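What you see is the complex with one protein chain gone and the rest in place.
Labels for the chains are A, B and C, by order of writing; each one numbers its residues from 1.
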Amino acid sequence: MTHTAAETPRGPKPQRMTAGRIGLYAFLLVSAVFFLLPFYVMLVTSLKTMPEIQHGSIFALPSKATIEPWIVAWSKACTGANCDGIRVGLLNSFEILVPSVILSIGLGAINGYALSFWRPKAGNIVLTTLLLGAFIPYQVFIYPLVRMLSFVSLYNTLPGIVIVHTIFGLPIMTLLFRNYYEAMPADLFRAGRVDGGGFWTIFFRLILPMSGPILVVALILQVTGIWNDFLFGLIFAGRQHLPMTVQLNNVVNTTMGTKAYNVNMAATILTALVPLVVYFVSGRWFVRGIAAGAVKG
Amino acid sequence: MDTSVAVRDLKISYGALDVIKDLQLEIARGEFLVLLGPSGCGKSTLLNAIAGLIDVADGEVWISGRNVTWEEPKDRGIGMVFQSYALYPQMSVEKNLSFSLRVARHDRADIERRVARAAEILQIEPLLKRKPAHLSGGQRQRVAIGRALVRDVDVFLFDEPLSNLDAKLRVDLRVEIKRLHQRLENTMIYVTHDQIEALTLADRIAVMKGGVIQQLDDPLTIYNRPKNRFVAEFIGSPSMNFFEGSILEKDGRRVFDADGMKVPLPCDLAPKVEPGRAVSLGVRPEHIRIGEMGTNSDEAALRGTIDIEEPMGPDTLVWIRTGERTLAARCPADARYPPGQTVPFVFDMRFASIFDAKSGERL
Amino acid sequence: MMRSVTKYALLGTAMGLLAAVPAAAQSSGSDGGKDKAEVIHWWTSGSEHAAVEQFEKAFDAQGGNWVDAAVAGGGGDAARTNGINRIVGGNPPDAMQFNTGKQFDELVQNGLLRNLDPLAQKYGWKKEINPVLLSAVTEDGHMYAVPVNIHSNIWLWYSNSALDKAGVKPPQSWDDFFKDADALKKAGIIPLAQAGDAWTQVLTFFNVLIGEGGKDLYMNVVKDRSADAIKSDAFMKVAQTFGKLRNYVDDGMQGRQWNQAIALVIDGKAGFNFMGDWAKGEITHDGKVPGKDVGCIPGLGHNAFWIGGDVFVFPKNAKDEKGQDLLAKVMLEPKVQVAFNKEKGSVPVLTDISTDDLDACATKGVNLLKKEDYVPSSDILISPDLTGSLTDLVSSFFTDKSMTPQAFVDNFADIMAK
Partner (left out) sequence: MKPRRLRNVAAQTALIPSWLIVIFAYIGTIAWTIRISFTSSGIFPHYDWVGLKQYDRLFDSHRWVVSVQNLAIFGVIFIVGCLVLGFLLAVFLDQKIRGEGILRTLFLYPYAMSFIVTGLVWQWILNPTLGIEQAMHAWGWSSFSFDWLARGDRAIYLVAFAGIWQSAGLVMAILLAGLRGIDEDLWKAARVDGIPAWRIYLSVVIPMLSGMFVTALVLLGIAVVKVYDLVVAMTGGGPGISTEVPAKFVIDYLFNRQNVALATAAASVMFVAVFVVVGPWLYSQYLRRRPGEAS
């Protein structure tokens, strides 16, 4: 070959930064900037004073950082005559979140379990209808649901919004658990049956304890999904239970003279905080879950 | 020796950990070399290094007289077969076989010729249009071998190719590979943890442990004269029977003594061990004979109780308890060995091995 | 054991659901003997907020308990959505804002709103309220809403400092306007500060329609939906003028809200803005004087006043009927009317209120009212559905320079013909 005696190939191949490798890192870097940019803009804007925002570039760092906008967004920003900030929405969001998440995951797990291990008659009709429902724009359901819920006096109540979230969370939850349980060895279930377990015993003693990973996934999906909801919160929650997203929209669209972009950005970050924390704490599960649950379609 | 593959001063590290250190290996043209060892012994790492699939920390790899240390796998003149077959799942068998040729822009007639030849050799002609998903494990592995075959390479590398197959297929394909080697006369390097595969296929076996080749020899030597305790223990099923003890001088003869079990050493062994030395005695099961009293000086007469009898077909394994120990003996199938019976037995010391207790080296 | 745990868990959830219902219902009763009134409105800008506080203060001072339910956005779309849903859903607010007009007709027809005749009788409202407004809140002879202000949408606001900088005078006609606008452009000032919301563009359109075309054309086109009027040269001229405005807005229009647009004029960063008289609230809020720092023209070309405004309806089956009564009464008290309308920049609905301390612009408006130089608002004349279709057309015309005035007129005719 072309190697001279002086440089007999020996040991590790000399590492050269190939053009491809450089391009790869360049692409990833540009992508990272693209993905990070909005958050960066939100953060720096929320730390600037209004004059600086009006005269400077949105990308510039704050010349004198202030946390005043955060305080305003949290506890002083106004929607109409209410100037309590978006902290009210935080509590409301949690009030909606907790029961909605529990109910939808619970029902989804039971559904998945029944559909995959027990396969009751017409079970697939439930599944297919639910899945079809997942594709249908919410707008198809909203009006009749408003009427139905008001018929049973649940419209604009906490249970009302919880029911709505449960209804619309059910398709994905059912699919998630069904796929997970389908992949579980049926022998385990058969062993449970041979040992005399009934429907619920097997579920609570056998299946549920083995559902840890998928429960985490379901939790992540539902917490972020329900927290980020805007439409249902606006229509079904009622004034006393308006979630944070709706509060955010109110704050952002409420203007006293000039638009307080710094306060708006602070409020936006505050609203996005819960799902972001969930995501950063459980990012690994997040990815794994998408692979586990949704993949088999 | 007409060297086909040579590995010199090879060192491979994962981070601070050296998995292979200062390894030397020469393989002759047309030789079938088996790398044998338990999992984690470095045999696959070594194979991957020869293939160029992992970076070496130091040393050289030569194939067919070329220093290929820095070369891409595809330029090394090797073909490789994997445990998981690594077939391209969306392609038919024919496409799988021809993919590399098409990428290398061989002309159509040449591709067809090579594919046809490989298919003929491996008897997979009827399968050419099928997708891998519709093949049995054995068929898949034939296709994987075929993929290496079409490339007309000097050296075949096999990375545990039969481990995913069931027992019967494994035997069939083993024979197939041996036949293939006889027909092609290529150099083949074969990694396995299965000693039967190693013993049946190899011209030479390299037994590895901890990244070091423990013994490199032809199969019979490996079996009969293991270089150290590890090799002795690893080869053979059931494993060699071992006794820990020391050497005594008795009546002018050197005797192996383990808790009162006294075994005289054969003449050729005796001079190698001085009295008082701590050693292990290794006796393979087929060198234990039950029901005999020892008729010549190379045989030690002992007694034990029969624990379990395992008829294997051609012969029977008998587990004998003597003192604290249980040992296995391979006996003719025509006799019965009722459990509980006390029997005499002898070691055929001509085939026994003695290892130093400390170093484990053969004496 | 596991089994019983679940049973209780499920039962608990179910009980929780059941229990929550009466609790939710109870929680919103009157507290501490005060008459509670939950009020949905969309007054969320600075001046609007100051105005609505006048109601709140007066109501609370008379033993009420104002529960604010402001919903921002979309020129009231979001708030109306919310309120109508709640009324439809059987959990109505005690009071809810609408624009004067047909927005709540169907609520009346379905018997969901309280008939306010007894209160009107008791306080003599029918004699005091401006007749145009009174007829707008009356159906089959019954009063169903309380009008609280008169707003004219057809004002042109201009920045004196900006015009000075460009070296031009306030316009008397549309020709003047475009000359001024060109000069402003040259001086590097935004000629027309326009907001991005579709309703503000519709507002600009009506400014052109009434200012350029005149009251009669407006009535013929909007009220009578006369095809001849729409196909007339006069309406074509309106379309052309409106189309020409497209050349004088800046890129920042999209996403800008009405109060940001007027703020540009207040700061002298832009020359003109078409906006209702509530813009005055923003002007005074900034310490400027309407008519002095920021000039006002009620209908450029043909001066006129547009009678629109806001009303409050009082749904049936609300939680606190006494609160509703009190709130309706407070809203129409002369003192409260003056205080409220002053902040809001509008004109009181009561005819015999003194107009002495009104600003220059309001005075212009009142004079026009007295001369009966007015038109009813488009909300009074056409349904929300039709308004919606017009809005779509007007805003797409205004934001798409490739659409010709002819196409606009044709589409306009199509919509009105349905």
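What we mean here is this: a residue touches a chain if its C-beta (ideal position, glycine included) is under 8 Å from a C-beta of that chain, and two chains touch if they have at least 3 such contacts.
Since the model is a prediction, treat every value here as computed from it, not as a measurement.
Interchain touches from the omitted chain, evaluated on the whole complex, reach A, B, C.
Contact with the chain not shown here comes from a single listed residue; of C:233, C:251, C:357 or C:372, that residue is C:251.
For the chain left out of this panel, the touching residue among A:47, A:77, A:110 or A:214 is A:110. Residue-wise, the contact with the chain that is not shown comes from A:136, picked out of A:61, A:98 or A:136.
Against the chain not shown here, chain C presents residues 74, 77, 80-81, 84-85, 88, 103, 106-107, 110, 196-198, 201, 250-255, 383-385, 387-389, 392-393, 395-400, 411, 418.
Hidden from this view is one chain, which touches chain A at 24-25, 27-28, 31-32, 34-39, 41-42, 45, 56-60, 107, 110-111, 113-121, 123-145, 147-148, 166-167, 170, 174, 182, 186, 193-194, 196, 198-200, 224, 227-231, 245, 248-249, 252, 261, 264-265, 268, 271-272, 275-276, 278-280, 283, 286-288, 290-291, 294-297. The chain not shown here touches chain B at positions 48, 51-53, 72-75, 78-80, 82-86, 88-91, 99-100, 103-104, 144, 147-148, 151, 159.
The rule is short, and it goes like this: only the chains that are shown with their structure count from here on.
Closest chain to the protein centre (all Cα atoms averaged), using per-chain Cα means: A. Distance from the centre of chain A peaks at B, each centre being the average of the chain's Cα atoms. We define each chain's centre as the mean of its Cα atoms; on that basis chain B and chain C are separated by 90 Å.
Each chain gets one centre point, the mean of its Cα atoms, and the points for chain A and chain C are 37 Å apart. Of all residues in chain C, only 2-3, 5-6, 13, 16-17, 20-21, 24-25, 27-28, 38, 40-46, 49, 52-53, 56, 66, 68-73, 78, 81-82, 85-86, 88-91, 93, 257, 259-260, 263, 282, 285-286 touch chain A in the complex they form. Those residues of chain A whose C-beta lies close enough to touch chain B in the complex are 1, 3, 8-14.
Those residues of chain A lying in contact with chain C across their complex are 78-82, 99, 102-103, 146-147, 149-151, 153-159, 162-163, 198, 200-201, 204-205, 234-235, 238-240, 249-251, 253-259.
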